[in-house]
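Data first, discussion second: the structure below is written as structure tokens.
The complex is shown incomplete by one protein chain, all other protein chains being positioned as in the whole.
On to subunit A.
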Amino acid sequence: MAFRKRNVALTRSPADNTPSSTPSPPAAPLQPTPPPPGTRPSPIDGRPTTSTGTPSLDAILAGHAGLPLGNSLLIGESGTTDYAGALLRFYAAEGVVQGHRVHVVGMGEAWGRELPGIAEGRGKREEARERERMKIAWRYEGLGAHGSVRGPVSGSADARGEEVNVFCHTFDLARRLTLPVGAAAINYIPIPRTSGSPFTEILRNLQRQIAGSPPGSTHRLVVPSLLSPALYPATCANPSVILPFLHALRALLRKYSTRLTAMITLPLTLYPRTSGVVRWMEIISDGVFELSPFPYSHLESLATSAGTTKDEDRPQGMFAVHKLPVFHERGGGGSTEGLGEELAFTLSRRKFVVAKFSLPPVEGDTEAQEAAVREVAGGSAMPRKEELEF
């Protein structure tokens, strides 16, 4: 009987020349194929996801930290603003940068030329943010934006090597993206002026493009202002025209469930959410968001100029989550971050931020205002004694 030393793994291969992978089982013959550029497996169930181009939107997609491939987002916006258009541009620009094929419905080349470029000179800001993060205890940081925990991880991974797999880039709305020369990066699908449904031709175009592309390629469908009278003929708003289109698009997304995503915006002022057609459109879509911009008021801008809040953080509207891809389809509801909380969005030059909504201090509340000012100044004011005692 042989005596064996305890606490030693039994099956240790003798040719153990890779010290870094000791805990991994020896039988790993298949090197997993690297995911296509711009995609990564979801931390929840491993399905491939891609970035929407907006980190905070990625972060609220039910923990997948990205838009799962084969899914669509429907973003409704009320009013005359075009915040949702900014989301679309980030989404399209991210696709162009990642080498995905971007298909735009109903827009000309001018739209593509106006896509935001990659923000430059981010080093300083990033550094500052890194330093800021050092102050936050590690365990509390995880409680913050869920998906963004993973975002910087993959982003910092490129610090040691070359530019490997940046999942989500930072774009600058003031810059212009230089489209790759040669093969057209963006496929502009025109809306045909036919008597029948224009969507059949659009779908046919999309199908042809996907079928004609190499098998590993990833595609993004961008549909700005669906059903807007400026772009679409009047018959399109008929349920028998628009619903078959979305249903067919859903079928296409499921058919190419590892290659295609879609993002659609819808003017909610013309097509309110209380109408049956819009509800069906939402049911057929995988993710549904609603942007309700705040009306602009001079008083408000005066109030904030008094220093009650940081100008940058003043939200520009409410961001409502009605349905999340995969999560709601499986029957979930309730308890994911973002859902059930009041969310607000802020669009600045470089980013579209979706964050929890909190009202600024009331005008007459001088104490709170001072506290807010102190906060803006970086918390340099001396804390009071009772705050220090435990």
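Please note the rule applied: a residue touches a chain if its C-beta (ideal position, glycine included) is under 8 Å from a C-beta of that chain, and two chains touch if they have at least 3 such contacts; residues count from 1.
Everything below uses one rule, namely that contacts and distances are computed from a predicted model.
S.K.: Identify the UniProt protein name of the omitted chain, choosing among "Elongator complex protein 6", "Cleavage and polyadenylation specificity factor subunit 3-II", "Trafficking protein particle complex subunit 8" or "AP-4 complex subunit epsilon".
M.R.: The UniProt record for the chain left out of view names it "Elongator complex protein 6".
S.K.: If the hidden chain were put back, which of A:Ala119, A:Leu231 or A:Ala248 would touch it?
M.R.: Hidden-chain contact among the options goes to A:Ala248.
S.K.: Spell out, residue by residue, where the missing chain touches subunit A.
M.R.: Interface residues of subunit A facing the absent chain: 44, 200, 203-204, 207-208, 211, 238-240, 243-245, 247-248, 250-252, 254-255, 257, 272-280, 282-284, 288, 322-323, 328-335, 339-340.
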